[in-house]
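As structure tokens, the structure follows; a few thoughts come after it.
In this view, the complex is presented without one of its protein chains, the others remaining in place.
And now, subunit A:
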Amino acid sequence: MGVENPAEQAQILLRTRLCNPNFIYTIFSDSPDSNYSKLKYIMSSSVTEACNNSALLLGPRGCGKVAILEMVIKDLLQEYPDTICVIKLNGLLHSEDNCALKEIARQLCIENQLVFSKMASFDDNSQFVIAMLRECGLAHKTIIFVLDEFDLFTQGKQRLLYSLLDAMQSVTSQAVVVGVSCRLDADQLLEKRVRSRFSHRKLLFLPPSQEDLQKILQHALLLPTESSLPPQYVAAYNKKLLNTLSDDKFKDIIDSLCNFDATFNHLLRFLFASVCRMDTKSGFLSLDNFKTALSSIQRQPKLEALQDCSILELYILVCLRRLEGKEQETTNFNSVMKEYKDVHNSFQTTDYYARNVCLRAFEHLLQRQLISLVDNRGHSQSVEFRPVRLLISSHELHQGLKAYRSCPAILHKLLDLAV
């Protein structure tokens, strides 16, 4: 690998960093009032003082809830080796009680070198878990339950949550339950009997502030001086990057990025797309890379789909829009065809095609999700009779027609007449 060009090596390094949340979020481990410190305090107190604990990490998707939690767990595992056992569940996978309990039992068996029986029933598993909780409590071993997508665990009867929390209260156990959810009202979803057993510690995770953003940018993109990369290249790269970062145009780019979605994940995705576009010949990240990355990340799928339409498909969209303008209650393919025919009769358009060709175009529009069937009932009815509606606003249609190359002038006129 050493023989490759340093730019490529640097690119691999940057990509590895961006894809590794543990690296990105390490900058938050220093400050005392960060979520990291709070969470670590809660969890380590449970380990050292042999008590039970529970907490919820709430916040929008992509704000580093899981990453921070993983960092804390990693640190704790280093600080207190052999006294912590981590069980990880995910609401997407284990929202069903039976399946979740089985998974807990499985992970407990792996951690403690026991033989796991696939055939064990719900009852067996729940007794096993309670027994394990007691044993671990007696041995002063802490079990940490991580429940990702916590809100999904609250669907159904919440038997799992209840039996876990109940066991923690009645048995001399030593366990921490950490729920992670993107729903801020996750604790309200709990049943009364579960809620009363839950300590209401909530940590809120928010998108990064302006300062944090700058810190992350430098943290993620600056190349390390001590590495296998040639020092002259690293110096030149870092100088150029710092220049770019302080550029006003770059700040504009970041602003428009954050206006759209200010979460860490969005930022990382943007940085990833920029790094991917890095020119490996020169080996520097230029402002252009960031610009193209921004436009490739922030897409407008509906407008793109409009550009993909054929002229006949545009006609159908405009006719549908006109019908909506007339405030007809329901529209379907037949009424669109009637409108299309009327338009043809009054304006003598050149693009007048047979019904079956129009039906094909209509089906293309359905496929492109520019229009959709109103209801899913009436499958026996053929598509021409089922009511449809536009999925784009007339403003979007206007914009799309304007951007369309060689769009017939008559379409603009028809649309204007409708509005």
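One rule holds for everything that comes next: contacts are C-beta pairs under 8 Å (C-beta built on N, C-alpha and C of every residue); 3 or more make two chains touch, one makes a residue touch a chain; residues count from 1.
Just so we're on the same page, contacts and distances are computed from a predicted model.
Trainee: Looking only at the UniProt record of the hidden chain, which name from "fructose-2,6-bisphosphate 2-phosphatase", "AP-3 complex subunit delta", "Origin of replication complex subunit 5" or "Histidine-phosphotransfer domain, HPT domain-containing protein" is the right one?
Mentor: So, among "fructose-2,6-bisphosphate 2-phosphatase", "AP-3 complex subunit delta", "Origin of replication complex subunit 5" or "Histidine-phosphotransfer domain, HPT domain-containing protein", the name matching the hidden chain's UniProt entry is "Origin of replication complex subunit 5".
Trainee: Touching the absent chain in the whole complex: find that residue among A:Ser45, A:Gln307, A:Asn345 or A:Ser393.
Mentor: Looking across A:Ser45, A:Gln307, A:Asn345 or A:Ser393, the contact with the absent chain belongs to A:Gln307.
Trainee: For the chain not shown, which residue from A:Leu77, A:Cys99, A:Leu222 or A:Leu287 touches it across the whole complex?
Mentor: Checking each option in A:Leu77, A:Cys99, A:Leu222 or A:Leu287, the one touching the absent chain turns out to be A:Cys99.
Trainee: Pick from A:Lys38, A:Arg159 or A:Arg277: which residue touches the chain that isn't shown?
Mentor: A:Arg277
Trainee: Contact with the hidden chain only, please: which subunit A residues?
Mentor: Here the touching residues of subunit A are 8, 11-12, 15-16, 18-20, 61-62, 66, 90, 92-95, 99, 103, 106, 149, 151-152, 182-183, 265-266, 268-269, 272-273, 276-277, 280, 296-297, 299, 301-302, 304-305, 307-308, 310-312, 330, 332, 334-335, 338, 351, 353-354, 356-357, 359-361, 364, 367-369, 380-382, 384-385, 387.
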